[in-house]
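Encoded as structure tokens, the structure appears first; notes follow it.
A single protein chain has been omitted from the complex, and every remaining protein chain is retained in its original position.
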Amino acid sequence: MSAPPRELRVDGLSHAFGRDEVLAGIGFRLPAGEVAALVGPSGCGKTTLLHLAAGLLTVQQGRVSNTFATTAFMFQQPRLLPWQSALDNIALGLKAAGMKCDERHYRAHDIALRLGLAHRDLDKFPHQLSGGMQSRVALARALVLAPDLLLLDEPFSALDVGLKEELYRLLLDHQADREMGVLMITHDLMEAVRLSDAILVMAPEPGRIVCRFELSVPAARRDDAWVYRHTAELLQTAAVRESFGLPPAMPGAGERGAEAPAPARPVSALRLVVPAEPVPAARGGSRCGG
Amino acid sequence: MRLLRAWAAGLPAYLWSGWGAIASLLLFFAAWEAVSLVYGPLVMPDPRSAFGTLLGLVESGAAWPELAATARRALTGYALSVAAGSLLGLLAGLSMTASMMSRPLVTVLMGTPPIAWLVLAMLWFGASDGTPVFTVFVAAFPVIFIGALQGTRTLDNQLRGMAEAFRLPPRMMFTDVYLPHVVSYLFPAWIAALGTSWKVVVMAELLATQDGVGAALAVSRSHLDTAATMAWIAAVVGLLLAVEYLVLEPIKREVERWREHGA
């Protein structure tokens, strides 16, 4: 008797707000232990897709199947309850699951310390904490649930470089320990290259996945130089440029995009995968690699 | 329990911070003294004789029955308006249509002067307790209703989304998300309404009843006894100040500690 594999599977997902078609024919699969990044410009339906995946919106067309045992969500803003202490905020999901007060405080305390919060911060109200501390609390609130799937909605976009780097590390440690699946939204290509195993590039109007990249080097082994190089490479691909509304890359530069790295360079770990699911013929939809 | 302990721990510092308020009250007494010095004791008795008269009233036991009657009426009307205003305001806030509909009605209620309600109440209830109680209710109700309405209307969608994402059961949704937010709007409204009740009840009594502080004021007016008038005023205002600053304000501070900015 084998349980179905733990995965998040999205098939043929379309969504409209009123007459505005926001998403069209989205399909992907996120297995356990994989970090996938959804990148795309603002307004391409990334957040809607994430909310559909989390079950915060009702699916109109298509199918979302989530066989992970527990799912946690981390929002763009910390979204802490202002009238509860940091500790109670962290324990919120555990309380919702019906855990006893002592037990949930013990766990919340434990994870908070691991995420770099101090004892005395835990009794404070959110407004008494700095932005970085609030983000830690929000991350702790998600991770304390020991989720198998973590959905991240650009949670680090407002933080400074040092803090981002620290939270990336905390997140990756946690992810590796638990074989957690992570689906994150970002418009920051470098963040995507830094953290993810797979990058799904979205294009707007309507929101759709135009291509998928896979990164073969484990996230823990990527250094800054690696991240810079592959971010630059990603930014040269025609699909990414078109998605973000950038002018086509300079002649020559475009040729040695993802498909054909220049021989002089080290071998790229970035591999383009043309989406398995066919992108439905949306208006003027262009294909990867152009 | 934790709330009570925190309240007790913060009490000395809170009471000490009252010295600033006491200082400005004392400056007010100085101004009062100056006015009585200029216009003479018939127009304005000085603070000491007003307090002396009040002390006499308290010591002779004449003050308590009047104050009790006034407090009974004020609190009855206030309790009714708290119950009705909070409940109806919350319900109206839940529906966009209901809140749209209720706003003009509340404006009418607020815009009608309490004295007009008093005249109506006298026609309806005569010289019974019903007159001041009704007037207090009508004066305090819209304040609380608006507070409850705004509290419900301004619920943060982001927090609601967060709560859904963390699968909060409906009961927790109410106790952890909705209630603290709504209370933070309701509580100031309750305090404001208490002040209104206390003022309106004295006015209603002045015209409509045979006992209570308002009636005592009417008597002292007819005797041209300004010292007694000031004594009653001091009693009414003093009681309100005491209730507000010794009871309600500390509770409010504790309940809204999460709001304070720049700790």
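Letters A and B name the chains as they come in the text, with residue numbers starting at 1 for each one.
To be clear about the criterion, contacts are C-beta pairs under 8 Å (C-beta built on N, C-alpha and C of every residue); 3 or more make two chains touch, one makes a residue touch a chain.
One rule holds for everything that comes next: contacts and distances are computed from a predicted model.
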| item | value |
| --- | --- |
| Choices "Multisubunit potassium/proton antiporter PhaC subunit", "Chemotaxis protein CheW", "Nnrs family protein" or "Glutamyl-tRNA(Gln) amidotransferase subunit A" - which one is the UniProt name of the chain not shown | "Nnrs family protein" |
| Option from A:123, A:160 or A:224 whose C-beta touches the chain left out | A:123 |
| Touching residue (missing chain; options B:8, B:34 or B:55) | B:34 |
| Which residue of B:17, B:157 or B:222 touches the chain not shown here | B:17 |
| Where the missing chain touches chain B, by residue | 13, 16-17, 19-20, 22-27, 29-30, 33-34, 37, 46-48 |
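One rule holds for everything that comes next: only the chains that are shown with their structure count from here on.
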| item | value |
| --- | --- |
| Rounded Å distance, chain A centre to chain B centre (Cα mean) | 52 |
| Chain A residues within the chain B interface of the complex | 54, 56, 72-73, 75, 77, 79, 81-84, 92-93, 95-97, 125-128, 141, 145 |
| Interface residues, chain B side, partner chain A - complex | 158-159, 161-162, 164-169, 172, 176-177, 180-181, 184, 257-261, 263 |
